[in-house]
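Here the complex is missing one protein chain, while the rest keep their positions.
After this line comes chain A, so read on.
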């Protein structure tokens, strides 16, 4: 509503030149108010994490600080084996992102550059798969994971279930759809002439994929890599259903255990939560543009 009135303000300012732009003021009030509301939960958790336990237990959390300290961070890090959980996250996220992008780019290339009859059907298959709620497939997936054996160098559980490799597999499978969709939209914008020229030069199908297409879709790959990293790092559901042993969980879902472990010390939980948030926040700050363009490139992520 206020956006509309804001527009009236700007138009009439152009026409009349001196009416008070009420709409503009309303826009500012709205946006500043929203920004404050959006920041409060994060800043409050940050504030709690920086205060000594002894002080907050005496004065309460909503009080002025006498002392701010990083000791909660140090303690959370040391007492919870967090490095280990971060390592799990890296071992899951990094291979999953790379494999997903590689496989998705193969599919997208074939679907846009080779005229096979079933390419629309295939595109639908992949895209729709990504839109299913995870819970639709979890029951059989859970049974399946208990049935598939894995060699010991991949999983010391000897099974897909309760293994990091299993988490990589499901994250790849589930995110493939979105990446295929985005990449095929992107590849379709590459002019046919380039491929014609490549064919005239005798480039094989693989060369056209590897040497021509991949370099051209690099911006889309970068954007998707940013998105996938965040999504897979943030995954909670697969990790708590497909990993039984707490110590094998990635850091986001391990946080749920830490919550139980530190139940009497909220300052530590806040610090742990902030530590877990740091990687995504860094990704966001450094690669904000990539992140948002990835999301809007697809505009479909469910």
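Criterion: a contact is a pair of C-beta atoms (placed from the backbone, for glycine too) under 8 Å apart; a residue touches a chain by one contact, two chains touch by 3 or more; residues count from 1.
Rule of thumb we're sticking to: contacts and distances are computed from a predicted model.
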Protein name (UniProt record) of the chain left out of view, among "Activase", "OB-fold domain-containing protein", "Sugar ABC transporter permease" or "Acyl-CoA dehydrogenase": "Sugar ABC transporter permease"
Contact partner of the left-out chain, one of A:39, A:54 or A:68: A:39
Contact with the hidden chain (one of A:104, A:150 or A:164): A:104
Residues of chain A (touch criterion as defined above) contacting the omitted chain: 1-8, 10-11, 23-24, 27-28, 30-31, 34-35, 37-42, 44-45, 48, 56, 60-62, 103-104, 106-107, 109-110, 113-116, 120, 122-129, 131-144, 169-170, 172-174, 176-177, 180, 182, 185, 188-189, 192, 195-196, 199, 204-206, 209, 230, 233-237, 240-241, 252-253, 255-256, 259, 266, 269-270, 273, 276-277, 280-281, 283-284, 288, 291-292, 295-302
